[in-house]
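Partial view: only certain chains, each at its native spot in the assembly.
Chain naming follows the written order as A and B, and within any one chain the residues start at number 1.
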């Protein structure tokens, strides 16, 4: 067992509880600010994010600064025991800036420059904006460096999107020049521009894809995604360097789950703490609650894996959001359950958007801790305060970690390549497929990391690599080594089709040597109509197949665990098992439901030493996780079903939620969470 | 009983029967014009709208006028006993104008200026166009001031849409300067621009929303709708002033039912007579005929309420239209039934688009009185002529009015705010909801006005205010006074959330003092998935709930008539009744079907003195209305079902449709209409 990590905020060694706080919207109603302080104390809040989108409040006209309100808020929060996660205000620009320096306005893929408006839409390349943001950040850092409330930096907000302006096009070209050694022939080969006369004469001639321009060159689109990751990270680093001129507080930026716009593995290298904004569709109409819980757990596990240490849930709603087709209230206890789920997977915070509902404009009906009615006598506030009370007992959890022997590869580059690809079927569903493999482990209570294909594989016993269509250099080799050294590898249809630039491997799929370890050759892939099925029989039971049927041939020595039951490829292998040196590689050639995955993984796991975090049986819909550190273990038991579930624990525990003793057979109520500490 | 209003056209004291007549399209076939005169006499037509879209025919080149054809048509129509509703031709521009003065071309929200083409797409601000239209109108007025055919002015055609050109942006800014006292801080507060750095430094920086610009500031979008109403009205007033230089004939402009683009309450202040274009989807595949009839009745009642006097149905089709997905023929007798429905609700006209089908281009398959075959031997023409014969007997109806003690508030500002709002659910359905409340009264034969929230409430006994999300200044107070003085008020979920600029009321919903009169506090609102339901029990019967469930608490003394049957808010009140001084306020906290509304309104009406227009029972699907004036009463009985219905009248009547005597139990045939005059 590892030692605990240090608390992220030194002076605040608690689960960070609070949310986005926007007093700049209420400057002309000081009584509201005072009321907020009272209500924060009631809710036992201890950390608030301040200043997001605050540029206009800080610099209403160019070079005119108004920071008194922020000074006052910092003081007030500190006086009320609340740490400040201070935001840099770059996520929205004041009007005077867009007017005087239009280069900051983003240009869309259709080559139309945005008008002033909305947020999150600046050019990441603009020299002016980079300089101005650095000045702003440095000014804030200098002013508050010694303020006792200052805990962390919240760099900008939800970075995302891309800009196609001439400055960005030139930056893209320069990025390509570096990548391809200033050799246009090298680029042309990797992008396969020999077709359709697409060859580039020079780097000068390249520009990003456009609805009315190039779309056929997939290497271009793939490299654009990488450039956007690079440029976003570079912009952020410029922001961070500025605050570091005067402060050494930890920095974070709030990520957005599986948002495909940039690769968080690259960006998170430049921050101290990973954080993300968590807005699940609880109580939706297409999924069981526990299935959604598993999907969210998958995202929490990515965020923990990004830096292999505690992360922060930096936004969530205490009730509803305002941007879904139908915006549901969180049912009673769901806010407590879903907030603690974050902690159960490695978060050291519960943070909301936002503390108090704004009165007007587009976000006025987004849920918040304090409603327009303005007092504590609401269902939502009561649950927020109840959670504050529970979190206050979890100081011991801070800094503990999750230890996983299993990993699933979910890779951003791979997703881009799959989504960009033409052909096969419109049912790509790469994230969904990874989440379905994950779900089988989640149900079994197995701690799992979610990694990218460049991550070190050696610490794991089981690696699941669904739809690993792209194999970057050395990935095949490293997977072979992993199996050779005793690891268990699971691959599926769509494995090893292309190299890192989306160029097909010649000589048979899975390419780059993966035929050797998987023991199969995938000759063709048949795609099924949306309503069409095939079937396979595994251990005497029939399972449905949908979407994809890869037609594979086994190499000598590779065992066929199941074959197709229908169609012209009836009898061809669909699940195979290949022993390779010390390890084993399984291949699942078709897309199945979770029923097959669950039964197959039961068999696969039996022959590994990857084990659940508890020894007792876990009912369907109940999630069990464990955080450990410095000799302590916290077991989280979460009932994501709508009915009571029974478990039989192995020892006597203390349930920190209500300070009860838990032993033997116990009932877990609908949406109940237990946090068990061995007595 | 009031005196009758004077006939709209002094020299033509009949129901105005005719339609759009476009002889300019047939100038090179004079035999067609002669045939039209013969056919008009056959149809007993007495009023035609002429010159709509006629600019090119009148001024084919700049400053070159060709009016001889119009002189001739005016003469011919007069000679055949047909009054002329003369149009100003501003609804379409000739090519030379767009070429020489491109400022007249409208700019779309994406800031792209339209090319020459289509119609209804000029800039309302363009100084050139305003000047040129005024000259054109004045010229027409001067030329025909003394022509005996001239009956009325048809100002332009179906005003609508908006323009985002620089001239309009500046006009918008000026309009805002007036509204907000030239005080940008005042605007910023009302628009809640403190979020996302949206604050405006000056009025100069404001521009309309755009797909690639601002969309988050809802006050901006709401005020834009108001500005468009203002600017359209202002443009129309410029047109009207021109014709009034030489004539005093009444002016109208044809409105478009519930068209949301501008507020007809504002625009209709500047015209003498309200008129509208009525194109229902008769015989559709989603609704009973009688339900559609009720919805159309709702719109007729708005048009009557706008000026509280007879209006005109200025367009309708004798058969089919050409712009629906499927364009159905009107079934036999439907043209007579639906035309007389307009009269039954207060119209003093039946007018068609159009008299004769054009030969080519986009409207050639829109229904008309005279088909391409060109003669009277068609099913459609025969029914048109039959109706002409009936209308000839209705001179006594002209100028009579409908007297209503019940009113429904359907308010354009409120609709805009509801539609602009982010959150809750995509099932806004404000118009549909108002029409469902209306339907319960329509079925009972209760005369109802449809008013806006600024209308005088004192003349009514029952006011129904569905989804009155916005409360403009004094509306809450005026509703309280209405109830205090003995009125019965019905409100629903979504009442009193925001002020006139979409800023939430603080301190609890319904805001601005409405909690006092309704007796409830609405804490939260849950939205249901499209297929999801809840239920309530009222008077022992179960009713379905869909879309919205407001979670309300009753104040002391407020009575709960029904509670939720399901979900975590089971048992909370859903229908409440609160006595307030001399009156009563009902609140319906969830969206239900018409079944609940019908049973609830039966109970509500029992305790008011709002009564049906007749004492006899009305079968479902039959509509009964009454027009009165100067001692006469006309009862309209309309069977909107596909089968015979029986009624038992209370006295002996003459049925003006076929001059029969009606007494005791009588059968009303499918699609039959009776116009009963007490003998």
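Everything below uses one rule, namely that a contact is a pair of C-beta atoms (placed from the backbone, for glycine too) under 8 Å apart; a residue touches a chain by one contact, two chains touch by 3 or more.
If you're wondering where the values come from, they're calculated on a predicted model, not measured in any experiment.
This structure file defines a homomeric complex of 3 copies, of which 2 are shown in place.
One rule holds in what follows: only the chains that are shown with their structure count from here on.
Chain A and chain B have centres, each the mean of its CA atoms, that are 50 Å apart. Residues of chain B touching chain A in their complex: 111, 189-201, 205, 207, 209-210, 212-219, 421-427, 498, 501-509, 521, 523-524, 526-532, 551, 568.
On the side of chain A, the complex with chain B involves touching residues 22, 24-28, 53-57, 60-61, 89, 92-96, 99, 108, 112-119, 284-285, 319-323, 325-329, 331-332, 357-366, 371-374, 378-380.
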